[in-house]
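Apart from one protein chain that is not included, each protein chain of the complex appears where it belongs.
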Amino acid sequence: MRRSRWPFVVTMAVLLFLYLPIIILIVNSFNASRFETGWQGFSLIWYERLFQEPEIWRAAKNSLVIAASATALSLIIGTTAAVALHRFARSRLQGVHFGLVYMPLVVPEILMGISLLMVFVAVGIQLGLFTIFLAHVTFCTSFVAMTVLARLQDFDPSVIEAARDLGAGWGTTIRRILLPLLLPGLVAGGLLAFTLSIDDFVITFFVAGPGSTTLPIRVYSMIKFGSPPLINALSTILLVITFAAVAISQRVSRSRS
Amino acid sequence: MKSAKRHNLQNALVGVMSFALAIFVLLSGCGESPRVLHVYTWADYFKPALVARFEREYDCRIVFDTFDSNETMYAKINAGAGGYDLLTPTSYMAGLMHSQDMLLKLDHALLPNRIHIDPEYLDSAIDKAMDYSVPYMVVNTVIAWLKSRVEDFEPSWSVFDRSDLKGRMTMLNDMRETIGAGLKFLGHSINTKDPAELEAAKGVVIRWKQNIAKYENEQYKTGVASGEFLVVHGYSGDILQVQKENPDVRLAVPREGTVISVDDLVIPRGAGEVRLAHAFIDFLHDPAVAAENTAFLMYLCPNTDAYPLLPEALRTNPAVFLEPGIRARSEMIADLGEAHALYIKAWDEIKAAK
Partner (left out) sequence: MRAKRHWKIQEVLLSLPSLFWLSLFFVIPTLLVFAVALRPANPYGGIAPGWTWANIRSLASPNYLAVAWRTVWISVLSTAVCVVLAVPISYYLARVSAKWKNVFLMLIIVPFWTNFLIRVFAWKVLLHPEGAIKKILAFSGLVSPQTSLLYNAGAVVLITVYTFLPFTILPLYAAAEKFDFQLLEAARDLGAKRLQAFFKIFIPGIRRGLITAVLFVFIPALGSYVIPDIVGGPDGEMLGNKIAQRVFVDRNLPQAAALSVVLILSVLAPLAAILVLQRRRDKPASLLEVR
């Protein structure tokens, strides 16, 4: 039977749509012109400038610190949540638990930002890296839990009972059965949490304080205060890192299957 | 076979983690100085070379966080963003913060350079005695345009009525500035508390809104330099800096008079480095430093002894030193007290208008 060509055409058009801005961005990062309106020759000057901007590197460091620590904590909380949701799927408590974990995934970021800001103000906690960390753990936890849960749903929970029945201690069960089964989910969830944390602007913007400028906040002010070529260069570097990360995670998931 | 794969996986995981750790160690290795001065200010508001010099002389590090409006800064500080040692609010906001007991009283013994400050500015200032604030920069609101693209430019607020420039002009996303422009256009005070005058100005701004592309506080700079916008409402120093990159950019002070704002240096309550903050304020008012900073930012540091040290082009620039006639018609933004709510309502209506 002859198939319609439309799905193919739309897919290609959308891929072009997705990549066009990114390609322009990369090309412009090598443009000697300060404005994006014309090509004035190949240049690495913006990369050079980028490395002379200590503020950007300080922001990058803040982002990495927050992303690493938020990922670590949300992995722990999110994974226990996923295990609970999976093992006790039929209990009423888990119904509530599921709703609670699911909500932060879809609630608009601005709401989470403003409500957290209000809590921090009410408690009188000093806004800064720590408050950003608390906020990031909150939304990362949900994403980790859902990712790990999706992996768990692919495997048979009776494996654990079987291991226990065969006399394996909890330590052995966790180490030999649960962790290997969960590992791909943990990697996927961790990577997702890390990316989301590194990428978050809106929530961070609300709960940031002195000296806690993160990379997206810096990028936002660069967009506003107008250093476009620097953003192009920074974006290109981030894109390269992203591609590398995606390639690595592909490797990891391929070695799994 | 399966365990070999698992090994691959674990190796990859360990690899990624050690990579992340390496970056972390590398970055956190950048040495931390013992003393850090946290400054919360407008973007690019201090000449970097002068900052570096101060850091060297006082063996400290200055960390800048930036805000894009007085209100954002105030909201953040009010919301508990403590830990800053120095702020640069506009005078009316400094006055408001003082009234809320949010600022420290300045120690004049630590500010010997205060004698250089222009008495004429102090005379019209809110905090004449410099109890809690020292003026830092005088900012004039101006209109900039692209010479090659805009015909018959008139130095008047009425330019925003020109429909031939529709979609290529911006006004400031700032209630006081943009309503203020409307008030000046009608010959009223920018600090009016008369609802009728405000209502009339609102009508003018809504009319202008049909012709503008965006209310914009920051991107107008690159916008006008790159030809994205043809006429922009902005701040003198910012536009003079842009002019250096694109000489086609011209600027004018509207003949109806304009808004003058003075940004002050203030130390918030709860600052950790009070002495260092005083030292930085004093450093900025050393006449040589003030002149160098002014020449870089192209705003005017109101420091009488710095004026003779300024480059000729700046000393005769009518956007830096306003012509006396325009100066007389221009005003500084004052806190409105209860009338603040009227302005918010008018601004909401402007934003919602079709």
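Per-chain numbering from 1; labels A and B assigned in written order.
Here, a residue touches a chain if its C-beta (ideal position, glycine included) is under 8 Å from a C-beta of that chain, and two chains touch if they have at least 3 such contacts.
Computed from a predicted model, the values in this text were never measured in an experiment.
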Hey, which of A:I45, A:V107, A:V159 or A:L179 is the one touching the hidden chain?
A:V107
Which residue, B:A288, B:A328 or B:I344, contacts the hidden chain when the whole complex is considered?
B:I344
Chain not shown, touching residues in chain B
69, 71-72, 74-76, 78, 96, 100, 164-168, 175, 209, 212-215, 226-228, 337-338, 340-341, 344, 348-349, 351-352, 354
In terms of residues, what is the contact footprint of the unshown chain on chain A?
1, 3-4, 6-8, 10-11, 14-15, 17-22, 24-25, 28, 35-37, 76-78, 80-81, 83-84, 87-89, 91, 93-95, 97-112, 114-119, 121-122, 134-135, 137-138, 141-143, 145-147, 149-151, 153, 188, 192, 195, 198-199, 201-202, 206, 215-216, 219-220, 223, 228, 231-232, 234-235, 238-239, 242-243, 245-246, 250
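In this text, only the chains that are shown with their structure count from here on.
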Measure off the straight-line distance from the CA centroid of chain A to the CA centroid of chain B, and report it in whole Å.
34
Mind pulling up the chain B residues that touch chain A in the complex?
5-6, 8-10, 12-13, 15-16, 20, 23-24, 27-28, 30, 36, 38, 40, 43-44, 63-66, 68, 76, 79-84, 217-219, 221-223, 225-227, 245
Complex interface listing, chain A residues touching chain B
34-37, 55, 57-58, 60-61, 64-65, 68, 117, 120-121, 124-128, 180, 183-184, 187, 209-213, 221, 223-226, 228, 248, 251-252, 255-256
